[in-house]
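Shown here: the complex without one of its protein chains, the others still in place.
For chain A:
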Amino acid sequence: MESLKVELKAKIIEVLNLEDISVEDINDNDPLFGEGLGLDSIDALELIVLLDKNYGIKLTDPKDGKAIFQSVETMAAFIAANRKK
């Protein structure tokens, strides 16, 4: 689980072009949206693509994203339970 979280942080930084942010800067429970990393709605769509492309997980209802994308911790738990690759 720890390695998945590190991998996920690196992918989020790469996919969302988070300049000047490193893996070490993101805490497992930091909120991804709002006051945390300050991601926006387009970033949320990119995270949905990230799940599909890297882990074979298709989110059919975008509303599910609110709970899944709370933090790296919640994302990693969801991926671990649902990944197809």
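Assume a contact is a pair of C-beta atoms (placed from the backbone, for glycine too) under 8 Å apart; a residue touches a chain by one contact, two chains touch by 3 or more; residues count from 1.
Methods note: contacts and distances are computed from a predicted model.
Set against the options "Formate acetyltransferase", "3-oxoacyl-ACP synthase", "TRAP transporter large permease protein" or "Sulfite reductase [NADPH] hemoprotein beta-component", the UniProt name belonging to the omitted chain is "3-oxoacyl-ACP synthase". Among the residues A:30, A:46 or A:73, only A:46 touches the chain that is left out of the figure. In the full complex, chain A touches the hidden chain at residues 16-19, 38, 42-43, 45-46, 49, 52-53.
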